[in-house]
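Note that one protein chain of the assembly has been removed; the remaining protein chains are unaltered in position.
Showing subunit A:
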Amino acid sequence: MNPFSSSTRLRDMIRAIRACKTAAEERTVVRKECAAIRASIDENDQHYRHRNMSKLMFIHMLGYPTHFGQMECLKLISSPGFPEKRIGYLGLMLLVDERQEVLMLVTNSLKQDLNHTNQYIVGLALCALGNICSAEMARDLAPEVERLLQFRDPNIRKKAALCSIRIIKKVPDLAENFVNPATGLLREKHHGVLITGVQLCTELCKISSEALEHIRKKCTEGLVRTLKDLANSSYSPEYDIAGITDPFLHIKLLRLLRELGEGDADASDSMNDILAQVATKTESNKVAGNAILYECVQTIMSIEDNGGLRVLAINILGRFLSNRDNNTRYVALNMLMKAVSADTQAVQRHRATILECVKDSDASIRKRALELIYVLVNETNVKPLTKELVDYLEVSDQDFREDLTTKICSIVSKFSLEKIWYIDQMVKVLSKAGNFLKDEVWHALIVVISNASKLHGYTVRALYKAFQTSTEQETFVRVAMWCLGEYGDLLINNVEMLDIEDPITVTESDAVDVVEHALKRHASDLTTKEMALVALLKLSSRFPSCTERIREIIVQYKGNLVLELQQRSIEFNSIIAKHQNISSTLVERMPVLDEETFNARRAGSLTDAASTPTGPSVSLPNGVVKSVAPLLDLLDLSADDTTPAHSSSGGDFLQDLLGVDQSVVSQQSGATHTSKNGTDVLLDLLSIGSPSAPIESPPAQSNSSIINMLSPSTSKREPISSLDDLSSVSLSSRASPTAGAASMTDLLDVFASGPSTIENNGPVNPSITAFESSSLRLTFNLSKQPGTPQTTNIQATFMNLSSNAYTDFVFQAAVPKFLQLLLDPASGNTLPANGKGSITQNLRVTNSQHGKKSLVMRIRITYKINGKDTLEEGQITNFPRDL
């Protein structure tokens, strides 16, 4: 122990700390001092206790732990002298918090001191209690405090009043005991007692409605008189600030009047005159006066409506707003925000000034003003306001842009009266500050563009023009890529020209230039590059003259280090090189994205974003992919899910792919039970594709390359595939339990049970042909939800094998008792002839004896052929075991 260090004077310690050049030095000094103080505490050294406490407070202020000094506070408090008590209570307030047990030990000392004969000691105890009292202490000591509210010395009364606030906040039940003494304080002349009494009453009104009623009835008039006297009082040097007597008391009185007047017409009425007087007579060229006016306006806006007063209040705010002092403008904006709900029209009048404030150099003012403008936007002013904001976006500060862009986008989508306007504004915002936006904003834009069928050409031309000047914003480039891919052909021919547009000449190769630029742009991230590649693929078929050039660009990525780009490059290259015949249908324009689904999903994802953080499809670039309908759209199966793919589009390619794939499956697995079970639907599908399969598939090499095409992306978790990514063929397999189209699920199941297994779906079972007659075939496609092995999801697909269409088609099923069956509604009740369409229906079977008994089911199917009833019945026993 070092006897010298404990005798360092406080002054010396502070000097030593001040002299420290680095934080490390300071730590060393503090550590030494703390050690000395501990040693001194251990020795129970009374002489230095006072000084140690002062040091500890300083050390605490610097942000070092000082818990070891807490007991010293108690010792100081219980010592008899005033100076010791004073420092002890100060230490208590600074070092100890109300959650610590040390505090329990102090209750007794506090009680003694509250009853002390020396009023200064009583004052100390009250002050400490008021700052740190806990609920238990409040209960124990409330009677003492209540008594002290009537103490002879005003300095004690004012402290007792504030102490009471703490007590009633900790234990609201005690409020009623304080109502009478509190109202007594309002009649005082002493400013300190009055101001604390007013604050106590305000808190009482907030806590208890009975107290509010009581005070409203008994004190309103008195308070109005007090305020009047105060406002008219002559100069008093002690309380004068800028020519106003005690502005703080003014403000507290106005606040209490606000509590009393709110929701009560009579009380509001009785204070109208004085409020008008304060509002008109108060000097407004000093801070103190403005503070009172500000409070007065708040009170006027809160109490029951009085037209004349409100006008007065809004005018005061208008004056504030044009004040040169930034502080005054700030509070004006703050107040206008609150006034909006009361009187929007009056606030609208100041719109221009508020808009100027958005462009202020002061961040606090900008933020307030922007929030206010956001509230003020309505149908009539949205266009000019948005224009102003968008224009300002260009010159605004970096750190303000995020806030600003978010607000603009929110305004634009809220008031998107015309799609062309919405698209225009969004393109502007994206090209200026797209990087500040969340993904869903540009996803939403794409959905809107897709739905605005008349504006496709306009949009793609606008994007093309904007792209010429700005390519800095990632999200902007993405939207441009998507649109170029989809509507590239509309760009060059000036198709769907609107009157307002200037015609532009763009050649096919110009368009490809743009995409190539985006692809090779340094800043482009993976998603953008992927989207650019897809856009190229699409353009390759839209622009036959550029096909070769596009292929060359694509080929450059076949050795890319990023697997996804490499994969796309190879896939797309092979499509362009070897599948010219189908590529035009393959890259057909995407069907219109479902706006409803997107909005619903977006709203949903806002609420339960946390619950689906890792789902692979959640963060797909467009998000739209998540819902089932667009998913089908992606595959260009769209409307064909009931008429499997014969007639249209990408189906051919799909078959093609699968034709190859199927042969791989059979090669690899040897046993073909999957493809056999699998279903005639598949064979059906493949019947068209199969001719090409032999041509394509023989070289083993190409087989494996296609496996590569499919399998990596199946197991891939990274949500990087883009909207119309072809590999979403395999993506959709994840969605298969929910996928509406049986045909597709079938297909996917086949290769899912092949080389690539699907991780999230749990075990996947093959499809079975559950029932077959000369006229009808029923296929069950089985799957399990992960985590619920007892439950099997069945998707039933019905196919008409006869040459007559079936109407009024009804499917019924029954199961034994150990099973539970849930039937969803069917997709339709008519079944076209010759297998040209199908009906699907989802069933859910829960097996209570899972693992012991297999599923069985009895079925009955009724339908009408040319109005004649037909009935088919059967029993399904060929379910795979272990379901």
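Everything below uses one rule, namely that a contact is a pair of C-beta atoms (placed from the backbone, for glycine too) under 8 Å apart; a residue touches a chain by one contact, two chains touch by 3 or more; residues count from 1.
By definition in this document, contacts and distances are computed from a predicted model.
The complex appears with one chain absent; UniProt names that chain "AP complex subunit sigma" among the candidates "AP complex subunit sigma", "ORM1-like protein 1", "Aldehyde dehydrogenase" or "Chromosome transmission fidelity protein 8 homolog".
Taking the complete complex into account, A:252 is the one of A:252, A:478 or A:542 that touches the chain left out. Considering the full assembly, A:62 is the residue among A:19, A:62 or A:135 that touches the omitted chain. Note on the undisplayed chain: of the listed residues A:182, A:288 or A:590, the one touching it is A:288.
Of the candidate positions A:11, A:522, A:852 or A:881, contact with the unshown chain belongs to A:11.
Mapped onto subunit A, contacts with the missing chain fall at residues 11, 14, 18, 54, 57-58, 60-65, 82-83, 86-87, 90, 93-94, 97-99, 120, 123, 127, 130-131, 155, 158-159, 162-163, 165-166, 169, 191-192, 195-196, 199, 238-239, 241, 246-249, 251-252, 287-288, 290-291, 294-295, 326-331, 334, 361-365, 367.
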